[in-house]
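With one protein chain withheld, the remaining protein chains of the complex are depicted in position.
After this line comes chain A, so read on.
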Amino acid sequence: MKNFFKYREIWLLAGIVLLIGLISTRFPGFANPANLRQVFNDTSILMILALGQMVVILTRSIDLSMASNLCFTGMVVAMLNAAHPAIPIPALIVIALLVGLVLGAINGLLVWRLNIPSIVVTLGTLTIYRGATFVVSGGAWVNADQMSSDFINFQRAAFLGLPVLSWIAIAVIALFFVVMTRTQIGRSIHAIGVNPTASVYAGIDVGRTKFIVFCISGMIGGLAGYLWISRYVIASVEVANGYELNIIAACVIGGISIAGGIGSVGGAVLGALFLGIISNALPVINISPFWQMAISGSAIILAVVLNARGERRQGRIILRKAEAA
């Protein structure tokens, strides 16, 4: 089993190296370390979000509200910063995490306590959170000149050769890796996706674990909210509109099964990187950015086709055969 997971990620990694190679034939500068660092930094937010989505998808749920959460939290911290520039950035990040946590907990409570399918809950909160952004902001934007320089420059500051944003992404990846592979909750999250009924018998509180994963994805959404706003220095109701599907796309390309139980931190990171490389490469190799959507769509379909071949190996052989008959 372990070899199989490794195989899948190495496969994706090889695909990414091949992609970089192909791009380099058109634009030799793409593969140099400085540019790759830049691509990593550009993809940091998507990677963080994909990890948050991953833990949700692993439990056979889905969080469609992440981008709206990002938008709402980003607006809240931007407005706080505009009104009280004295609040230090670490405090703002904590606030962003807390606001995100509250939004995630609402999703989680509805899924846990009322047993409503997560796709329905988050479809609802997707529109509610974005609408709430309009309500708190009155439809106004928060522009770059209203944000303090600390707010904007915190993530751009270089530290050991990488911007702080990249370090945040690395820290989040490391944290998720430890949680998913070395802790009980990480095991529980996997177990629920593989077999919810057996998980109950094994003493896992399925509902509470689902609540926790929605809290995690909420906090991630909140963190990404601050990072997104300070990176693109504009907070509006339209921020990250439709981005929830990009996050899911990154997970799917990363080999995380939408049916739950299958997926890893490495896969989510590589899936996000794959999309990040494509969006960074298109302009430099003179392909119109209008191609990006169709290319990532094709990549998703290709990824599902390839991943499905692997997934089909497990499960109940007898029933599979019967089904095919």
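Going forward, a residue touches a chain if its C-beta (ideal position, glycine included) is under 8 Å from a C-beta of that chain, and two chains touch if they have at least 3 such contacts; residues count from 1.
As a working rule, contacts and distances are computed from a predicted model.
Visitor: Of the candidate names "FeMo cofactor biosynthesis protein NifB", "Ligase-associated DNA damage response exonuclease", "Autoinducer 2 import system permease protein LsrD" or "Malonyl-S-ACP:biotin-protein carboxyltransferase MADC", which one corresponds to the UniProt protein name of the undepicted chain?
Guide: Spelling it out: the chain absent from the display is recorded in UniProt as "Autoinducer 2 import system permease protein LsrD".
Visitor: Looking at the full complex, which residue from A:L49, A:A191, A:A235 or A:I248 touches the chain that isn't shown here?
Guide: A:I248
Visitor: Just to verify: which one of A:G15, A:G124 or A:G207 makes contact with the chain not shown?
Guide: In the complete complex, the chain left out is touched by residue A:G124.
Visitor: Going by the contact rule already stated, which one of A:S149, A:T197 or A:N286 would touch the omitted chain in the full complex?
Guide: Result: among the candidates, A:T197 touches the missing chain.
Visitor: In the full complex, which of A:M79, A:L98 or A:I116 touches the chain missing from this view?
Guide: Once the missing chain is taken into account, the touching residue is A:I116.
Visitor: Could I get the residues of chain A that touch the absent chain, sorted low to high?
Guide: Those residues of chain A that touch the unshown chain are 62, 64, 110, 114-117, 119-121, 123-128, 130-132, 134-135, 139, 195, 197, 237, 242, 245, 248-249, 252, 258-259, 288, 290-301, 304-305, 308, 312, 315-316, 319, 322-323, 325.
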